[in-house]
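Of the protein chains in this complex, one is absent; all others appear in place.
Let's look at chain A:
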Amino acid sequence: MNLLQQVKVLVYKDLILEWRAKYAINGILLYVVSTVFVCYQAFKSVDAPIWNALFWIILLFASINAISRSFVQESTYRQLYYYTIVSPKAVILGKIVYNSILMVFLSLIAFTFYAVVFKNPIGDPLLYLLAVLIGSFSFATVFTMVSGISAKTGNNSTMMAILSFPVIIPLLIVLIKLSNNAMQGLDRAISTNEILVLLAINVITITISLLLFPYLWRD
């Protein structure tokens, strides 16, 4: 099998596993819904920048919860089995693709729910949606690699938070800026810079993950 086929098989496998257990989806959805509700009850109505920041913080924690399990949920023996039949690059790419699909799905639902419950006028909904999509994709690429690293240490959830927050902050700053532009309904040409930076960071992250992961799994 070449790399592409291996990735396809691995993503398919992850999707089926998720579909059978529905653990991540249901758990995270419940988490998102209850957090949105708590925020709504606590704030009732807020200014646009705070609304925006709250949404990204909710999404950040949801994605950390969703992705931190991606390497821990499978036993070391099963991982050993994967490594004997597929290349490590396929393993990390498969995880990135699967996590991106999961995150896009989750963030779309979260966004819809957030926008419905916690009403706030958005100037340019399409651009905001684009920001949410790029954001969930970026979360997936960065957190997948970090979860791979933290899975190798014992106390997973703490390490995940310590390692991933500093790395995700630059992305988050650009994302919040981009979505703020979208909320104010500014001309789209102003936001091209931010979109390009986000895409560039994603390309760099994926390249580095591909280069480093083969070293990571070999114990």
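Just so we're on the same page, a contact is a pair of C-beta atoms (placed from the backbone, for glycine too) under 8 Å apart; a residue touches a chain by one contact, two chains touch by 3 or more; residues count from 1.
Note that contacts and distances are computed from a predicted model.
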Options "ABC-type transport system permease protein II", "Spermidine/putrescine import ATP-binding protein PotA", "Heme exporter protein C" or "C-type cytochrome": UniProt name of the undisplayed chain: "Heme exporter protein C"
Given A:M1, A:I173 or A:L199, the one touching the chain that is not displayed: A:I173
Residue touching the undisplayed chain, where the options are A:V46, A:L130, A:I149 or A:L186: A:I149
Positions on chain A contacted by the hidden chain, ascending: 145-146, 149, 152-155, 159, 162-163, 165-167, 169-170, 173-174, 177, 193-194, 197, 201, 204, 208-209, 212, 215-216, 219
